[in-house]
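To keep things clear, I will list the structure first and then write my remarks on it.
What you see is the complex with one protein chain gone and the rest in place.
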Amino acid sequence: MRDTVLASLRDDFADTAKASIDRGALLLAVDPQEVIATATRLRRDYGFDLLLDVTAVDWPGRPLRFDVVWHFYSTTQRVRARMTTAVAEASPDVATLTGLYGSAGFMERECHDMYGIRFAGNADLRPILLYEGFVGHPLRKDYAKEHEQPLVPYRDER
Amino acid sequence: MSATIPITPVMAKGVHATRPSRSAAFEYLTTKKDELVGWGRKFSIFPYPFVTACCAMEFMAVSSTPYDTDRFGAALPRFSPRQSDLLMVVGTITHKQAPILLKVYEQMCEPKWVMAFGACATSGGFYQNYATLLGIDRIMPVDVYVPGCPPRPETVIDGIMQLQDRIARQRHPIVNDAF
Partner (left out) sequence: MNVVLPSPVRAAFDADSEDAVVVNIGPSHPATHGTLQVIAALDGEKVQRVDVHCGYLHRGFEKECESHTWHNLMPYVDRLNYCSALINDFAYCDAVETLMGIEITPRCRYLRTLLSEYSRICDHLTCIAASLMELGAMTAFLYLVMLRDHMYEHLAALTGARVTYTYGRIGGLARDLPDGWLARLAEILVEFDEFTGRIHGLMDRNRIFIDRTRDVGMISTADALHWGFTGPILRSTGAAIDLRKDMPYLAYTELEFDVPVGINGDNYDRYYVRMREMDESIRMIRQLVPKLSPGPICVADRRCTFPDKALVYREIQSLINHFKLVMDGPQVPAGEVYVGHEAPNGELGFYLVSDGSGTPYKVHVRSPSFVHMGGLHKLLEGYQLADIIPTFGSVNMIGGECDR
């Protein structure tokens, strides 16, 4: 039954997105300007009432370096959806989903902290997992894992 | 007897500065006073559990049955730095948390001791990245390191007992630097 739901979802979204089914979830690859429209359709028309996750993937070799990934879940139809879009390093801007889902707030802050993705329309992109004064975005592949930025100067003797 | 042989003590780190030469009777008095005060202090430790991560589970376990820090007098936590004397750093300290930890440490009054509870507080554990402070001894002096990830309650009790030995052996100046 889930397969028929997924198949009909894939057909419905085929006009505005590259829609496919992967391991029991709907996959939608959209352009950055279609993000709000697709998310609104998912929520309003297809009952995807839970925004589970907002994250990004860094592919340094590609011209569109970052993949921003959203995960949705419909509690009524029991189906998962994943929406992705690709943005460039020079302008890592996507629209915010805080107007549709309150849970997007903290998750977008984390994505901004870790990757530097800017969510247009989200006024509160303060550091959440990192701290004020931290320079750089640690989950980018070019940030060295062990590059520490301590707030407290280290003691001399141990 | 008033033998005034000047004493040139070998000072260990952390012990208070130079003492002037005194008579043997006075030295006997201060030693006994130190032993008495040490005995009192080691059996009435008020920990400040600065709890952050997984070690909290073992801290909860060591505070309750059957391990019970109350047997050692170290059960009652005081969450005000002014009222506590043992800062137990339980769990990983990140760079974001470090200023807060240091502030709490500095607000504590003397005498105070620090226990690094767990591998993360001791040396950063197995986290070695941009976020984690690699051991609290980078920012404050530590008296006892309790290894484990998380340490078994018996290890924690062993740490408390070693700290008690240390407290017993310390000098405890009460009135002034000499006594």
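Residue numbering begins at 1 within each chain, and the chains themselves are lettered A and B in the order written.
The rule is short, and it goes like this: a contact is a pair of C-beta atoms (placed from the backbone, for glycine too) under 8 Å apart; a residue touches a chain by one contact, two chains touch by 3 or more.
Because the structure is predicted, anything quoted here is derived from the model rather than measured.
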{"item": "Displayed chains contacting the withheld chain", "value": "A, B"}
{"item": "Of B:92, B:123 or B:170, the one touching the omitted chain in the full complex", "value": "B:92"}
{"item": "Contact residue for the chain not shown (choose from B:36, B:109 or B:149)", "value": "B:149"}
{"item": "Residues of subunit A in contact with the chain not shown", "value": "23, 25, 49-53, 55, 57, 69, 71, 73, 75, 78, 80, 82, 101-103, 105-107, 110, 114, 124, 126-133, 138-139, 143, 145, 151-153"}
{"item": "Absent chain, residues of subunit B that touch it", "value": "50-54, 56-58, 60-61, 64-66, 77, 79, 91-92, 94, 96-97, 99-104, 106, 126-132, 149-150, 152"}
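Just so it is clear, only the chains that are shown with their structure count from here on.
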{"item": "Distance from subunit B to subunit A - Cα centre to Cα centre, in angstrom", "value": "46"}
{"item": "Contact set on subunit B toward subunit A in their complex", "value": "13, 95-96, 98-99, 102, 128-131, 133, 137-141"}
{"item": "Residues of subunit A touching subunit B in the complex", "value": "130-131, 138, 143, 145-152, 154-155, 157-158"}
